[in-house]
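Submitted below is the structure of interest, expressed as structure tokens.
A single protein chain has been removed from this complex, and every other one stays in its place.
A, B and C label the chains in the order they appear, each numbered from 1.
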Amino acid sequence: MVHQNLRKSKVMGLREAIEKFVFDGATVSIEGFTHAIPTAAGHEIIRQGFKDLTLVRMTADIIVDQMLAANCISTLVSSFVGNSSAGSLGEIRRRIEDADPTKLNFKEYSHYGMVCRYLAGAQKLPFYPLKSYFGSDLPSINDEIRKVTSPYPNEDGEFEEIYVVPPVNPDVTIVHAQRADQWGNIQMWGLTGLQAEAVFAAEHSIVTVEEIVSDDLVRSDPNRTIIPSHAVSAVVEVPFGAHPSFTQGYYDRDNNFYRDWSAISADKALLNEWLQKWIFNTTDHSEYVALMGEANLERLKVGDAFSTPINYGSRIN
Amino acid sequence: MVHQNLRKSKVMGLREAIEKFVFDGATVSIEGFTHAIPTAAGHEIIRQGFKDLTLVRMTADIIVDQMLAANCISTLVSSFVGNSSAGSLGEIRRRIEDADPTKLNFKEYSHYGMVCRYLAGAQKLPFYPLKSYFGSDLPSINDEIRKVTSPYPNEDGEFEEIYVVPPVNPDVTIVHAQRADQWGNIQMWGLTGLQAEAVFAAEHSIVTVEEIVSDDLVRSDPNRTIIPSHAVSAVVEVPFGAHPSFTQGYYDRDNNFYRDWSAISADKALLNEWLQKWIFNTTDHSEYVALMGEANLERLKVGDAFSTPINYGSRIN
Amino acid sequence: METLNYSIDELLTVTAARELAGKNVVFAGIGLPTLAVSLAQETTAPNIEVIYESGVCGAHPSALPATIADSVLITDSEAVLNLASLFGYVLQGGRIDVGFLGAAQIDKYGNLNSSVIGEWDTPSKRLPGSGGAHEVLANAKETFVIMRRHSERSFVETVDFITSAAPDMARKEGGRSKARGVTRVFTQYGVLAREEAGSELQLTGIHAGVDVETVIKSTGWALKVHPDLQIIPNPSADELDLLRTEIDPTGMYLRS
Partner (left out) sequence: METLNYSIDELLTVTAARELAGKNVVFAGIGLPTLAVSLAQETTAPNIEVIYESGVCGAHPSALPATIADSVLITDSEAVLNLASLFGYVLQGGRIDVGFLGAAQIDKYGNLNSSVIGEWDTPSKRLPGSGGAHEVLANAKETFVIMRRHSERSFVETVDFITSAAPDMARKEGGRSKARGVTRVFTQYGVLAREEAGSELQLTGIHAGVDVETVIKSTGWALKVHPDLQIIPNPSADELDLLRTEIDPTGMYLRS
């Protein structure tokens, strides 16, 4: 139809998208809860040398350690600072334990506190209530965690207090998914985390995907779309864009890489060598993937396990 | 595996499920936002003659008009009282406009106010904030709509007020879906409304489905499960259980029925005849469906529009 | 040049479609709003993503929908959201450019009544109530209202019940809505408009052959007429052709 031809595509290159929506001092959310972490986008931020970012990420893992080492981040907002079960993060620990080279400004929450900050942000609420934090030391080290009193009496007739967290509204949120159409309808399966909330909370959003696919493929299964076109600023095709994390149905998690990172990040020299070789000496993620080599890509391959089609139905009467 | 054999099935008959979880004076939520309305379950409540129910339902439509006419309901909590675009509801209007036969106790909200009541209920929160109601007359006729003050200053440095609604925690929530496995993992597509929130908010839940399917079918697509087993008390196979509303991919909406209802419900005698013929004179929903007749079922048939399978992947290394 | 025949509904649809020029995210109801959006997509606003209260985003129905939840709106659509996301992230999140609403009563600031005629607890007529209308007016950047019968009974000095509050009214109570509220009202006589909350709806356009006095007499408040009142151009042959042959070929909503 006519308007399909005139409608604006949201497809961009990664360099262009990062250039356009990230800026020094910006609040940037990079989400993906152990699944589909948009590592390639983080690397492009390092390549372009952005500074003084406030990075918002529930699980501050390898990509955060790398962006810290590259001096992109001045403030970290997070609820977990660790290399999953595989070890620890050298750069983050040096900055927190030894202020080496400088002290990290760290706003610490619990996981659900972070989820609620995104929920408040997506719903444009001034705060979001949660039943956490009573008795914990977290409110004593984070004055953004506050209380309100319920206007409804509880079963004992008391107007009880509850903790709340403030909204987070990133200047840009970056997430990764399996596929999208050219209009930016994002389809994802497996662990969907809080990607939708992080995108809706943001002023702009960049979504990297394994594949840009046809309108027909997306529209054959509209319930698979977790983020609709209107919430997406740029959609970028970046195969293997989540390595060393995984993309369900496309490639598996590179557990060797996670294990190796503890040793690399423990040694500043090794860490800088790594940044040089894998990020600064590559012009884009396709060169990073080439550098990984066939054997590694082969090792991360997954087999098939297809969903059974469901019927949306069509009008015949 | 061993435990699969010992695990308890949640499959029940509709009569048994309604008997077990509904009781006089109970707060009952019947949800389904124009799609997949659990009509058959509502009819079974009428057959069993439960009284003084507080019925919670966003769109109070034909099923509510029928349950009111059968004197099951003493209080209605809703945000829309109308027969969609097809006309009006005689019984509800008589009770509100003329207190005929008695005045209906009506707690009125807007749609999002109802959604937020379910969100608070599902999250066991004392209240849920929303940006609605300023300037509206709704708070003046519903004292459950109250305000709290944000503990965070806004851009003008003010601690602004925001309206909140209280949680709703039904004794039982009833919804309808396309399919489930015997453990009560509920799979749904098309409009999913707030079925999950309504179920999680409730003490018990009954889910009627078009089909009980194999574990393998459900597990071939876990993202299709909108309500996990542990939140479901009973799962009941009830083909055409949503008529006159529709079930995406199974049968279409019976627009004739909606149109006819305005005239039927406008006349008490006709309405009572209808209840007699379709509910009291049928022992269960299969007899109701038989009464509909082949021609009607044929009229509501839909064609095929299958989703394209997606790959969840399997470990090969 | 020959004059074309068209119905009031065709006239309203064409007028609304023209006002959608350049809009991107539109929250539509069934009937004329859906037709106006379809016409705009073909003419003035190719980027429109149409959103329905039921949760459908980017609908591409194979037939005209009978309700906002019609199965044809879901099949072949771009996305389906649950209600918590639709109302919380899309509507309250401020993503809607234009919302379409109807109402039983409207006042000069665009406060809308869709709840009751008379007192709320003893109404002479009970209407459906808010549904999502309250949230649309409170959160959409601006709201278009279609009133097919412009009369003193529907265009009133004071509505019987404020179901959906104009931002003007919300701010008086301390609300901080950034919405512009009702900016356009389409009637059989023409268009009432305002650009921002705080100002009155004025008569800015009339359809060919309409007498301004008739419009004023049919309005329950002292209707102001905009200094450069426009005569709205008649539907063009192209617009009518798209409506009749492509958008509503069976005349489901546009009986001539």
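In this section, contacts are C-beta pairs under 8 Å (C-beta built on N, C-alpha and C of every residue); 3 or more make two chains touch, one makes a residue touch a chain.
Treat the numbers as computed from the prediction; the structure is a model and nothing was measured.
Partners of the chain left out, restricted to shown chains and counted across the full complex, are A, B.
Taking the complete complex into account, B:228 is the one of B:13, B:87, B:228 or B:309 that touches the chain left out. Among B:137, B:181 or B:210, the one in contact with the hidden chain is B:181.
Interface with the hidden chain, as seen from chain A, comprises residues 33-35, 59, 78-82, 84-85, 88, 92-93, 96-97, 108-112, 115, 119, 130-138, 141, 154, 160-161, 189-194, 196-197, 246, 248, 252-253, 255, 302, 305. Residue positions on chain B in contact with the hidden chain: 1-3, 5-8, 122-125, 181, 183, 185, 196-197, 200, 218-220, 222-223, 225, 227-231, 312-315, in rising order.
Quick note on the criterion: only the chains that are shown with their structure count from here on.
Among the remaining chains, those touching chain A and also chain C are B.
At the far end from chain A, in terms of centres built from Cα atoms, lies C.
Taking the mean of all protein Cα atoms as the centre, the chain whose own Cα mean lies nearest is B. In whole angstrom, the spacing between the mean C-alpha positions of chain A and chain C is 38. Look at where the CA atoms of chain A average out and do the same for chain B: the two points lie 35 Å apart. Among the residues of chain B, those touching two or more other chains are numbered 130-131, 154, 160, 189-190, 192, 248, 252, 302, 305.
Across the assembly, chain C contributes residues 56, 71, 74-76, 80, 88, 92 that each touch 2 or more other chains.
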